[in-house]
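Beneath this line is the structure, given in structure tokens, with notes to follow.
Of the protein chains in this complex, one is absent; all others appear in place.
For reference, chains read A and B in written order, and residue numbers begin at 1 within each chain.
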Amino acid sequence: MSGQATIILQAILSGLMIGFIFSLVSAGLSLIWGVMDLVNFAHGDFLMLAMYFTYWAFALLGMDPLFFTPLNTLLLFIVGALVYKFLIQRIIDAAKTAQTFATFGLMIILRAGAQFVWSGDYRAVLDSRATGQIWIPGGVSLGRPQLLAAIGAVLSSAFLYWLIQRTELGRALQAVAEDKAAASLMGIDSQRMYMLAWGIGLACVGVAGALLSTHYYIFPTVGLLFGQMALVTVAMGGFGNIPGTFIAGVINGLVMVLSGLVLGPAFKYLGPFALYLVVVLGRAWGLFGKE
Amino acid sequence: MALLELSGLTKRFGGLVACNEVNLFVDEGEIVGLIGPNGAGKTTLFNCTTGYYRPDGGTITFEGQNITGWPPDKVSHRGLARTFQVVRTFKEMTVLENVMIGSYCRVASTEDARKEALRVLEFTGLLGKKDALGAGLTVADKKRLEMARALATKPRLIMLDEAMAGLTQREVAEAIVMVKAIRDQGITVFLVEHVMEAIMPISDRVIVLNYGEKIAEGTPAEVCANEEVVKAYLGEDYRA
Partner (left out) sequence: MRVGRLTVAPQVAVLVLILVALVIYPWLFTRSFPVHLMIVIFIYAGVATGWNILGGYAGQVSLGHAVYFGLGAYASTVLSTKWGITPWLGMFVGGAIAVLISLLIGYPCFKLGGRYFSIATLVLGEVMATIFLNWRWVGGAVGVFIPMVEESFLAMQFHSSKIPYYYIALVFLIVSVAINYLVDKSQFGYYLRAIKGDPVAAHSLGINLTKYKLMAMSVSAFLGAIGGTLYGNYVMYIDPTTVMYNTQSTLIMLFAAFGGMGSLFGPTLGTFVLYPMGELTRAYLGGGGRAVNLIIYGALVLIVALYQPGGLVAWFRQLTRKRG
């Protein structure tokens, strides 16, 4: 295969792999947004938290990220439920601007808190079980951690989809998303559902964070770009729409890597963000259909 | 020429046809009532007429002008006002300020808007509560405020969407007096109602909708005697 083609194939595969991570992270945000009409501006920073948990489990307890993943999922699920119970529940009926400020404030606290507690040093999980390269025909090499992370993300997204679409729990969540009053008449406790949505939403981030830690630097502001990517992905794919968000995440991953290739690594995030702005403009002009 | 005319109005939501080729008209000076069982398409019709939905077919003509597809603010400026089924009070503004928003549709200065709003408040009997916050009003007052605010835009025709819902008998009687007073001011009234005791005594003409189609039209007495109407309202126990 020619050099050019190899580079492009490499880029596409990289884009897909990171795209699956975006999809998983965004699915969590999409769930919260869909079920209770709340935009969690701190979502990316919970991912940051998940990554730090993984790092410390590795550095202090010697636990490999891959084994820590289920534990991290549970941990972040609990964090999500607690955050809902003690914080979000208080503003669930407030004006949208108040909700925006609440999650934005939470974002700042998490980010600055991480800076304060763990300093701005970049950390990395080195020599985990996942490291290594995989060579595929055509001279393309895939990082083993990236590949494992991508597979993990796809499986988790599929599980989430199954959960929402095929289980009674998922149907209850959908009911609350559609009409809280009607759902309560059917005996569904909307507060419990909201707490669950936050739990599951952050559990997604728990999986993604653990998987990312195998090959991504961990630092206090890592949540900024992932968070914005999630916001953009959900806005593009449609809140509450898991498959739509999934596709948007993959597209954004591809666009990101390809923009990095074409415009240079400093501009790789511009691609997806510019795409978002174009889609928004298009939606306003009715090109891409309503929400 | 009718003041408001709907011709072949059709609106679909996916597979559901909410309004199906509805033809109706409202003449100047009339009070016309629109009734029908729940889901008959009454509010959809209102929303299409006032610009909140884009009709899939048909035309809406107001004072001879085709206003189909006009946005709500343009419709309002043209002289067609509406109230909402679930009241939309500006909760953090006072009663006076709420009405001023309506007045600003016709005047630009704050002083003029205030004067006009006070006039409307007096007409609707809310003058005593002019400094009360929107959030603290009773349901009846909120409905009255909703009407006052719409009246402040100096409409030729006002469309009331279930203005009597949730009111006590006495409040309904007061509202009826209000509606008649509005008509006496020269404003045509087109209202949707479920409260039969309210709509029958005051309407000159009643139009009945069922499953998105017009099934009857005539004086209140004629409509009540209509078998189709009675069947549609299975369970309703109203006799003229």
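Here is the rule we use: a contact is a pair of C-beta atoms (placed from the backbone, for glycine too) under 8 Å apart; a residue touches a chain by one contact, two chains touch by 3 or more.
Quick caveat, the model's predicted, so the values are computed rather than measured.
Touch with the chain omitted from the figure is made, among B:Thr153, B:Thr188 or B:Ser203, by B:Thr153.
Only one residue in the set A:Ile21, A:Leu231, A:Ala248 or A:Leu261 touches the chain that does not appear here, and it is A:Leu231.
The missing chain lies against subunit A, touching residues 39, 41, 87, 90-91, 94-102, 104-113, 115-116, 119-120, 224-225, 228, 231-232, 235, 264, 266-267, 269-270, 273-274, 276-277, 280-281, 283-285, 291. Although one chain is not displayed, its contacts with subunit B can still be listed: residues 50, 52, 71-73, 76-77, 81-82, 84, 88-93, 97, 100-102, 104-105, 108-110, 113, 149-150, 153.
Rule of thumb we're sticking to: only the chains that are shown with their structure count from here on.
Separating the centre of subunit A from that of subunit B, both taken as means of CA atoms, is a distance of 47 Å.
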